[in-house]
Each structure stands twice: as C-alpha cells, then as structure tokens.
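Before I ask anything, let me first share the structure, which is written out below as structure tokens.
Missing here is one protein chain; the remaining ones are kept as they sit in the complex.
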Amino acid sequence: MPWDGVIPEAEQAEYERGGWGGTVGFGERPALLVVDMYTAFVDPAYPFAAKDAPETATRIAGLLAEFRRRELPVFFSTARREPTPASRGRWKVTGTAAPIMQNADAYDIVPELAPRDDEYVFVKTYPSMFAGTTLLSQLIYHRVDTVVVTGTVTSGCVRGTCLDAFSQNYIVNVPLECVCDRGAVSHAVALFEIQMKYGDVVPLQTVVERLEGR
Amino acid sequence: MPWDGVIPEAEQAEYERGGWGGTVGFGERPALLVVDMYTAFVDPAYPFAAKDAPETATRIAGLLAEFRRRELPVFFSTARREPTPASRGRWKVTGTAAPIMQNADAYDIVPELAPRDDEYVFVKTYPSMFAGTTLLSQLIYHRVDTVVVTGTVTSGCVRGTCLDAFSQNYIVNVPLECVCDRGAVSHAVALFEIQMKYGDVVPLQTVVERLEGR
Amino acid sequence: MPWDGVIPEAEQAEYERGGWGGTVGFGERPALLVVDMYTAFVDPAYPFAAKDAPETATRIAGLLAEFRRRELPVFFSTARREPTPASRGRWKVTGTAAPIMQNADAYDIVPELAPRDDEYVFVKTYPSMFAGTTLLSQLIYHRVDTVVVTGTVTSGCVRGTCLDAFSQNYIVNVPLECVCDRGAVSHAVALFEIQMKYGDVVPLQTVVERLEGR
Partner (left out) sequence: MPWDGVIPEAEQAEYERGGWGGTVGFGERPALLVVDMYTAFVDPAYPFAAKDAPETATRIAGLLAEFRRRELPVFFSTARREPTPASRGRWKVTGTAAPIMQNADAYDIVPELAPRDDEYVFVKTYPSMFAGTTLLSQLIYHRVDTVVVTGTVTSGCVRGTCLDAFSQNYIVNVPLECVCDRGAVSHAVALFEIQMKYGDVVPLQTVVERLEGR
C-alpha cells in the first residue's frame, strides 16, 4: 500500500492495538465525486497542480464512464475568484492571486472530465465538497448510500470530503489511483488514515468490481 | 518544527510554490476547545491513548487556567457507548468493544481537566467537535472569533475540528505542545498541513502571549 | 381541510396563481419522527401542552405500531434543563423556569409512546429535530427517503422539522391527526403552508395506506 515505508511499522501496530482498519464495503446506490479537477489544479503550469494530476484525470475518466454507463449520479467541484474577503475565507495562501490564475479557463474542469449538462458542478470555497453547498441534499435526493471520492489533493479537499461523507454516515470508497497530491508523504498519510478509520482505500479495479457486483 | 525530517524539503517547496503558509493571527474573542481528553484516550492502559497524552493533559491544564482566569469560554468533548448502529456510525474500529471500555470512567474527562458545572461537554460521535453538536451555535452565542484547539488525536478529532472551524471562518490556533497522537508521522503531517493551509500551529507560549496581547 | 375558514379564499387563490400545492407522494424507505411528545408538552397540567395533545399521543401510538411492525426506523425528540445560557439559546420564553418544569418526569416521553431501547431519542435545543443533532446522519444510515413527521407543536418544532427535512430533499408527509398546537389558527396556517410548498398534509389513514402500498 502507498503508506508502507512512510508510516513506520510501530505506528501501524498502534492502530492494530485499537482495532482500526477493516472494510466498510459498498452499498446499493453509489455516487461519484470528482473533487477539484480544474485546470489550475491539474495543468503543471499552475502552482497548485500535483505532478501526476494529468494521469489521475485519465484514470478518473475511465471510472466516470462506468458511472455514466450505469446512469449513476456524478458530481464535480471547482472554485472561482470569490468577490469578498468573507467569501474567500481564511485560506493561508497567496498563490491564488498569481497572474496565471487570471486565465479564463483556470477554474474549468479539465476537458477529459468535462461535466455534461445534466451533471452538477459545485463552486466551493472550503476543502470539503459538502461545506456551504447543496451536495448533501442532492445525495439524499438520489438516495445515495455510498460515495466514491476521487480528485485532488488527497490530503486536502479529497480528505475533507471523505471526512464529511463519513460523518454523515455514507459508505466511503477511495480508488487509490484516482487521487493525487503535491506531496508523496501527505498523500500516503491521508490514505492510511482514511483506510484505518473512515472508508475503504482500494485499487480502482476493486471499485469497478464493487460497482458491477451490487 | 515537528514536521522537519518527516515532510521532505522538496515537498515543502511545493507548498512554497503555491504560496501556502503565513499567519492568521488571533482575534478578540477566543474560545478553548479540549478535544477527547477522556480516560480511554489518555490513560495508557487503554488501546486508544497516545503515549504522551498524560503530559499533554498537564499542558492543556495550564492553558485552561489561563482561559478560566480571563472568563473566556471553554468547551470539552467526550464520547459514550452509543445505543444503535446508526448512532455509532461507520467507524472502522473494533477496539471500542474491548472489555476495558466498559469501565465506568472510560468516557470521563481526566481529573486534571475536569469541566466545571458552567462549562459544556459535548458528547460526540464523529471526529469533528462540530459534527452533530451545538458547538457552532454556542460559539456564536459567545461571539467567538478565534478557536484554540487542543486534545487528541492530532490527525483525527483535533484535525477534523480545526478543518470545520476553518470552514466556518474561525481563526484557528493549535498550540503544538497541547495536542498528541498515537503516531509521530500522523502527528507531524497533520500539524504541517494545518499550518500550511488552515490555521497557526505555534508554541503554547505564543498562544498565551496572544491571549494576553489582545 | 383544517385551514378552510382560516385562510381566506382570495389568499388560497394567490397560491393557485403561483402553481403551489400538488403531491410529493411517498418513497420506499420511510422513517417516523415523533417530535417533543414529552410530559411537559402533553400533560395539560403544564403550561406548554396543546389541549388535544393526549388524543394526539394516542393516534401517534397507532402509527408507531405500524412502523414497528414493519421494522422501520423511528426517532423521538425531547429537551432537558440545559446547563448554560449558550446551550439554552435565545428562546423568548420564561415558562421553562416554572416550578412544575422541575418535576422528574417533565422531559420524559409520555408512556404510551415510550421509546424502546433500540430507538433513538434526540435531546434537542432548537425547534427542528435536525438542529444540533445527528438525526440527519442517522436517516442517511438507514437510507431513508421519506419522513413522516408527528408531534407537537405544529407551528413550531413540527414545522421546523418539516422545513429542514424538505431542505435536505426528503419527501415529507404530515398525518394531520398526529400533530397538535396550542392555537387553532397557528395549527391551520402551518398545515396550509406545508401542504402548499413543502410536503403532503394528509389524513392518518392515507399515511397508513402509503406505508402499506410501498
């Protein structure tokens, strides 16, 4: 797993001592969440892109096709230049003011993941796709019980979205090839902690099989 | 800082490239949050305690005295044996069923941090002290603008509480000697990410000075 | 309907002009919510009881039996003497301090609706059963799509609960014999507005048939 060599064995043993880990499985009504796969977070020319974001986009596109083929709900998130200090929040970041962020397509979802007209794109401000949006009510509308969380960055918006989904009692699955991060350590540690406590971090192939096997 | 040697320099450089880090400072009306400092999470006999939880309790007690002396609001969280599967949620943990967790004082806040009658203790189910509780409305009642987050574990309930506080636009401060974790890597990475994005991770002494200097 | 003679025809015509009304129907996975049927809100000796609260309790008991027989989820709410000003909130009420409210059973759910050990009772502070509780995550756990809202008072906690359920995209049904209020006008107007906009206000018999006909 991606955290081997990052989380020392003694620390993994601490989790065993508490009885952490195991499997949450998969429900009957999954939804796919694609977190923040917009140009400024995918294109290496921007200061926010993880190195492997383009390949991650390609792999998410494959999973997206599986969801669309089965007519299952799919949700995207992006951001925008917020107009006021209160709507921008207290992010400790200055890079969003960089000239390149003024590009017209900076906040567009990348073309290979382009949302269809009947798919919803949340414009969010905070890490979690749930915070300050109607994602929760839209999941309830579709009677979703399982969320498959993909996108970027693993340790930030992906993790925050997983945590909120878990705290609302959704079954959480993270296909490990479909998330990416700027830092390998942050990526590995986030996946480890999600797997120990909140959801199943599994190969993309496993998610596809679970989707098929419902 | 605790993350040096854990987060490689090249990964720290990625954060610099995005303009992360900086300072959020301190507001005029701080509240102290003491997350999950109950017996089962502090006493080394239990499977959930971080090794340095007892010393962390002692340091939090000092900060608690500073808040009480100034009559500033203080909030605690604990858990309980929840009666139904739906109220227990989807935690991937079996250790909560261990015989030792049946001890009468397993969910009591440790004596040196014992809440006073006029201090509120939230019984929570999920990582964040905000999830499914009235913490937010109580902070609003007290016109709080800054939360100082302490307790255990850094990478779990402390981090989840910081993230929700940040996503509600509170100024977040984490005094680094007042949080602890079962794993040193998880601890360091959580603090690094909070410091880069969501709040100020600073020495306890700095928090005390900020409290004084309002 | 209970609002005829209370809402003038000309005002009902305004709702027709906007295309309000219609039917939301019933989903596959209903849950029953029993709002605030505790002694102080049911027993006429207390200053908060609606006159017809005891008969309403009897009718709710019948519906509760239907839900239990089908092993469908059931949730209750009550209140308690909250310990701090911030946890009591900004209710404009002094009656909660009356001597009778100190009775040991003031906040007990009335005996004919006594919750079973495997049924959850939320201790709430605000009108809606969702506010500051884990009701939402528990409904999600049970994959509920429809909430049947009963209890007291129609224009206060029942209405607030219906509004939050609607705003989370649940299908809302209110069996009109299973809600009561201190004032006949408030009762009628609340039911009219729920029926026009947010959910189906229907005879108890209709709810039982919908339950049967899923």
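A, B and C are the chain letters, set down in written order, and residue numbers restart from 1 in every chain.
Quick note on the criterion: a residue touches a chain if its C-beta (ideal position, glycine included) is under 8 Å from a C-beta of that chain, and two chains touch if they have at least 3 such contacts.
Remember, it's a predicted structure, so these values are computed and weren't measured experimentally.
Participant: Determine which one of B:Trp3, B:Trp20, B:Tyr170 or B:Tyr198 touches the chain that has been left out.
Facilitator: B:Tyr170
Participant: Among B:Thr125, B:Gln138 or B:Gln195, which one is in touch with the chain left out?
Facilitator: Among B:Thr125, B:Gln138 or B:Gln195, only B:Gln138 touches the chain that is not shown.
Participant: With the full complex in mind, choose from A:Glu9, A:Glu71 or A:Asp117 the residue touching the hidden chain.
Facilitator: Missing-chain contact among the listed residues: A:Asp117.
Participant: Would you indicate which residue among C:Pro30, C:Pro73 or C:Pro127 is in contact with the undisplayed chain?
Facilitator: C:Pro127
Participant: If the hidden chain were put back, which residues of chain B would touch it?
Facilitator: Spelled out for chain B, the touching residues are 27, 29, 136-138, 140-141, 143, 145, 167-170.
Participant: Considering the entire assembly, which residues of chain A contact the chain that has been omitted?
Facilitator: 73, 83-87, 89-90, 117-120, 125-126, 131-134, 137-138, 141-142
Participant: Touching residues of chain C against the unshown chain: what are they?
Facilitator: Residues 6-8, 11, 14-15, 17-24, 47-48, 86, 89-98, 126-128, 131-132, 155-156, 160, 163, 166-167, 169-172, 182-186, 189, 192-193, 195-199 of chain C touch the chain absent from view.
Keep this in mind: only the chains that are shown with their structure count from here on.
Participant: Since chain B and chain C are copies of the same chain sequence, what is the angle of the rotation superposing the Cα atoms of one on the other, rounded to the nearest 5°?
Facilitator: About 180 degrees of rotation relates the two copies.
Participant: Distance from the CA centroid of chain A to that of chain C, rounded to the nearest Å?
Facilitator: Result: the chain centres lie 37 Å from each other.
Participant: Of all residues in chain B, which are in touch with two or more distinct other chains?
Facilitator: Residue numbers touching two or more other chains: 86, 89-90, 126, 131-132.
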